[in-house]
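The complex appears here without one of its protein chains, the remainder shown in place.
A, B and C are the chain letters, set down in written order, and residue numbers restart from 1 in every chain.
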Amino acid sequence: MSSADIYREIILDYYRNPRNYGKIQDPDIAQRDSNPLCGDELEMHLNIKDDKVADVKFTGKGCAISQASASMLTELILGKDFEYVKKLTKEDILDNLGLHDLGPARIKCALLSLKVLKSGLYSYLVDKLHDTASADKIKEESSGLY
Amino acid sequence: MSSADIYREIILDYYRNPRNYGKIQDPDIAQRDSNPLCGDELEMHLNIKDDKVADVKFTGKGCAISQASASMLTELILGKDFEYVKKLTKEDILDNLGLHDLGPARIKCALLSLKVLKSGLYSYLVDKLHDTASADKIKEESSGLY
Amino acid sequence: MQTSFISIENIRNDFPILKRMVHKNKPLVYFDNAATTQKPIQVIEAISNYYLNYNSNIHRAVHELAEEATLAYEATRDKVAKFINVKNREEIIFVRGTTEAINLVAYAWGRQNINKDDIIVTTEYEHHSNIVPWQLLAKEKGAKLEYIGVDDNGELILDHLDTYLKTGKVKIVAFSQMSNVLGTITDSEEIVKRCKAYGARVLIDGAQSVPHLKVDLQKLDCDFFAFSAHKMLGPTGVGVLWAKKELLQEMVPFNGGGDMIREVHKYETTWNDLPYKFEAGTPNIADVIGFAAALDYLNNIGMDKVREHEMELTKYALDKLSQIKGIVLYGPKDVTKRGGVISFNLGDIHPHDLATIVDEDGIAIRSGHHCAQVLMERLDVSATSRASFYIYNTKGEVDVFIRSLNRAKELFKL
Partner (left out) sequence: MQTSFISIENIRNDFPILKRMVHKNKPLVYFDNAATTQKPIQVIEAISNYYLNYNSNIHRAVHELAEEATLAYEATRDKVAKFINVKNREEIIFVRGTTEAINLVAYAWGRQNINKDDIIVTTEYEHHSNIVPWQLLAKEKGAKLEYIGVDDNGELILDHLDTYLKTGKVKIVAFSQMSNVLGTITDSEEIVKRCKAYGARVLIDGAQSVPHLKVDLQKLDCDFFAFSAHKMLGPTGVGVLWAKKELLQEMVPFNGGGDMIREVHKYETTWNDLPYKFEAGTPNIADVIGFAAALDYLNNIGMDKVREHEMELTKYALDKLSQIKGIVLYGPKDVTKRGGVISFNLGDIHPHDLATIVDEDGIAIRSGHHCAQVLMERLDVSATSRASFYIYNTKGEVDVFIRSLNRAKELFKL
């Protein structure tokens, strides 16, 4: 897709005015990752209540795509229940961003936040809920992300 | 040069009936080397008396060229004085063998014995005669052999 | 020049070098395939094509050339994984060759896992690259290096392995799946089975097996596996280390530098995911991409056919050679137990002299210790001559070779 299509008003807005930017004190889930190829960094914090995403924030450094993607993802999952988050796919993220046909290098930017989210969820399921069955499924799904 | 020229009667004779093959008890010079590329091995023993090669023997494993060359070299230097040995060149050896235009791989076979001889002489000059000036010259010469 | 299963003529047409003359007017007979094979035009063009059209550094850039180069480089990884039947592509590490692969294991796994008095087992028919790294490691750690012996038929004496394993001190057993001197095919599955029973790790040197036999790593179930592209129609400068993911994850990095890191800070650094953790610096991009063309070529023929052709040729050559008076042939007589590598000595003609003589007739064979001096000691020879075959060799070439050996005998008055 062309730059004009990628860098639409809305992406730039989320890049410059990211929603849910910041940290949560004592979050239930805190997960950080970086893209070794480009150096982008992302950290997500979540609070879980009644199997729902009660709060979510992110911080990070990176390109418009990765930051907008992270910000939009936080909006997407806020208030949603666990099952919803578990089922989120790569395609959901790209749909939500309105970005398709990104090249292999840039698609990683768009998916870094989902990778961080799924890794965080994975640890949570293993450590807190001892639900290794779901955890393993998520691990497998998210290993296909990059 | 063609194989027929290399493997003349005389080379085969020196290969199969090497003159001066064997070891010297308590030699004044004992030097061993091997060709890392092909595994040929050669050891030379010399006795020095009145600055002359009083006795010389060699042992080794290797091809017809290397063994004939070593054997012929022992004949060449037996009874000769030091200065003669010092001055021996690569060309002298090849002339003596009647081998010219050997390829780079096989020329090493022909020159292994001279290399061993010069290294032995070098150590002798340094250790016994403390003649580092001559020694360094030999070292430099012999580094061009291979 | 047509056998029942592959059209050798078609194959030979893909290898331009086979049309060249050596020593002015002698058609080249290339029997030095165990050292390195020739390359089909498809491989040569894949390399040129990369440089002509999409040369770029990989992984870290977003521009179009980089994207194309990265895709092609990573596609080779998938092809390699498939070729040796490996499940996880990230277990495939590109290195320079078998030698670097084994050294990588000795450094990055060995230095963490081998301790004083541990035993490392190798065999008497190993290539130096599967001996020297273990000698260096054993020396550094005060460990012991032991050898599985070779019997008079050129096969490993597996009783020796049992003796070592029973000490309970064996940490790793490293052996070649096919001897580069004797051609012996190792009973690898049996060795792996015995090692497993004692918890010893297994490294297999596949430098001579992968080019000539169908290799299935899921069936073999070893821990480490190494081979070189240049011995299987591929370019020089590329090799593969495969290892189990759990092992690669535990291992410390080997080389440090670009691409193998996640984050570098002044005083601490974290590592990239597999396989990149072990691919520091700009890799040999062009040749990795060229290697894919070699794998395609072999897949097109089929490894079963490759093996069939070589068995037929080896049988033919062994029959002819054994009729020469004064010849000593090394290795198994049974062609189902060996590959197309034939080592021999002819009377008292030293192998170097023999190689010089047959070279004059256009025939490229190897002479010397074949980087297997421990085996030379075992065979009690200083050197052997070695002819080794590949898919493009023919019975007609074997005939030329036999005639040349007879000429050598005449020259040496045998």
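Methods note: contacts are C-beta pairs under 8 Å (C-beta built on N, C-alpha and C of every residue); 3 or more make two chains touch, one makes a residue touch a chain.
Everything numeric here is computed off the predicted structure, so don't read it as measured data.
Within the set C:16, C:199 or C:302, the residue that contacts the chain not displayed is C:16. Contact between subunit A and the unshown chain involves residues 2-4, 6-7, 12, 16, 37-41, 61-65, 106, 109. Think of the hidden chain as still there; on subunit B it touches residues 34, 36-39, 103-106. If you put the missing chain back, the residues of subunit C touching it would be 16-17, 20, 22-23, 28, 30, 32, 35-36, 38-39, 43-44, 47-48, 51-57, 60-66, 96-100, 102-103, 106-107, 127-129, 131-133, 135-136, 145, 147, 228, 230, 235-238, 252-261, 263-269, 280-287, 352, 355-356, 359, 363-368, 371, 373-374, 377.
Keep in mind that, in the parts below, only the chains that are shown with their structure count from here on.
Chain contacts here run in a simple line, from one end chain through to the other with no loop closing. In terms of the distance between Cα centroids, subunit C is separated most widely from A. Per-chain CA centroids place subunit B at a distance of 37 Å from subunit C.
Rounded to a whole number, the gap between the C-alpha centres of subunit A and subunit C is 45 angstrom.
The residues of subunit A never reach two or more other chains; the list is empty.
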